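Reading through the structure tokens given below for one structure.
One protein chain omitted, others in place.
Showing chain A:
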Amino acid sequence: MNIDKKTQKYDRQLRLWQASGQLALETSKVCLINGTATGCEILKDLILPGIGSFTVVDGERVDGSDAGINFFLDADKIGSSRAQAVTELLQELNEDVKGYHFVEDPVVLIENQPEYFLQFTIVIATELHEKFLLKLAEILWNAKVPLIVVRSIGFIGYFRIVVPEHTVVETHPENVVDLRIDTPFPAIEKYAKNLDFDSLDDTDHAHIPYVIILLKYLDQWKREHDGNLPKTYSEKKEYQSIIARGKRTIDEENFGEALTNAWKACTPNKITREIQEILNDPACENITTKSSSFWIIARAIRDFVTNEGQGLLPLAGSVPDMKSDTTGYITLQTIYRQKAKEDAAAVRARVNDILISIGRTTDFIREEEIDSFCKHAAYIKVIRYRSLQEEYISDPKKSEINRWIQDPQENIIYYVLIRAIDRFYESHQRYPDAATFFNGDNSEEAASEESTTEFKELKTNIQSMLEEWKITNSPEHLDDFIHEMCRAGGSELPNIAALMGGLVSQEAIKLITHQYIPINNTIIFDGVKSTSSTYVL
């Protein structure tokens, strides 16, 4: 066996999202609106891991400041199309990725030909202001195409994920343990029952897997307590001491492991509230031809739970490493795997029935997809995002913002500033941009009239915004933040651009691969304090 070039090149990331995640990346089409430094850093971090293609939509020409902060431009490109120039240099990063550019003002495209954007797997918008942003967001929302809105001003970075729904099967939880000690299935129950501890020699006794020890003594407990599990603190302690009495020598490691895990073992195995909510979701109830494979399998699992699952999810089937000899461990592993296979087969049969009932062929969902869903059933995730329209117009999170803004540890103040700056931009077609803060002791520094107006105007924008949101307590040190934003003058800093590139690409990868859990829904990074905050806005 020899490993191909691509597997070698992507080895370090395949260990995080495997071939299935890589395939999703390699078939994705990413659109970047405006070839800003931040936008290009995002693309860089998506091209390197190997997306299928990228398209830069930008009508601007490269100017001196672009060429100063964007690694994918240089002075020779000043005056040429920014879309074309950055695409050329970004393309060099990975020969497996196709790069396209479209020389057109995104605003014009949004106005005249919005359906253009529906061809992409994901759209990332930088430097796009409120009015056109809302329009683009609505078009993409209706077509369920994810949009990430990104802003980078001075030391502040902001991004927002907008998509009606995002579902994840492979959330990659750190520890998956599903041993069913409290509700053993027949095969494992029988195996534990038939193993006679007393007949084992000392070596074998010291190698009984802890799972079997727990099952054995729990079975004994249940027989002595009308089939009930140890419930109270003292009952659990008693269960632990029964296990401890089973030890032949003080240093039997397997009994040590059993004692460590005893407490968890007598906690009843129940479907968590979060998973139950997914199973009760209307999308799970009303399966139609439009339902995604996620919801079809979720429905099959729901039906499994109420029937052959007897109230439980399909078994994950993995067994953690534990003190044991080889045969004991492998036998145990085989029993769990066998049961997981049976559960998955039952779910598969239900999926097929559902598919037939909605007039689809059974190859609509691959077997591996169902198996993976069964394995991760206890950890699946559904995120329903709020639309930008809700956030900006119909239902702003007024009271939450009011609460957050009173806490100086929060970065929400920058959200208010970014929104206010957008309004400033709308009326002036430029950012607030002036030195407005001066050292009183230094006579060389003095406020000019121009800088006073700049400060006042941005402050007026903020105050009217706070009024709209019925926020009456002006946040602490508000003036300082306004000074800082006037100082930034809408500038992009290479470090913040690169940092946002990392964060946004990471979230884009999660959205494209449907692996790991993306943010819901806004992040604000403050490069002054080096802190980040997440908000549902």
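FYI, a residue touches a chain if its C-beta (ideal position, glycine included) is under 8 Å from a C-beta of that chain, and two chains touch if they have at least 3 such contacts; residues count from 1.
As a convention for this text, contacts and distances are computed from a predicted model.
**Q** According to its UniProt entry, is the unseen chain "Probable electron transfer flavoprotein subunit beta", "NEDD8-activating enzyme E1 catalytic subunit", "Ubiquitin-related modifier 1 homolog" or "HemK methyltransferase family member 2"?
**A** "NEDD8-activating enzyme E1 catalytic subunit"
**Q** Looking at the whole complex, which of A:Asp219, A:Asp325, A:Glu342 or A:Glu369 touches the chain that is not displayed?
**A** Touching the chain that is not displayed is residue A:Asp325.
**Q** Just name the one of A:Asp63, A:Glu274, A:Asp353 or A:Glu476 that touches the chain not displayed here.
**A** Only one listed residue reaches the unshown chain, and that is A:Asp63.
**Q** Out of A:Asp202, A:Glu467 or A:Asp480, which is the one that touches the chain we can't see?
**A** Residue touching the absent chain, from the options given: A:Asp480.
**Q** Tell me where the left-out chain touches chain A, residue by residue.
**A** Chain A touches the chain not shown through residues 1-3, 5, 7-16, 41, 44-45, 48-50, 63-65, 67-71, 74-75, 78, 92-95, 154-155, 171-172, 207, 321-322, 324-326, 329-330, 433, 435, 437-439, 445, 477, 479-480, 483-484, 487-489, 491-496, 498-499, 501-503, 505-507, 509, 516-520, 523, 525, 527-532, 534.
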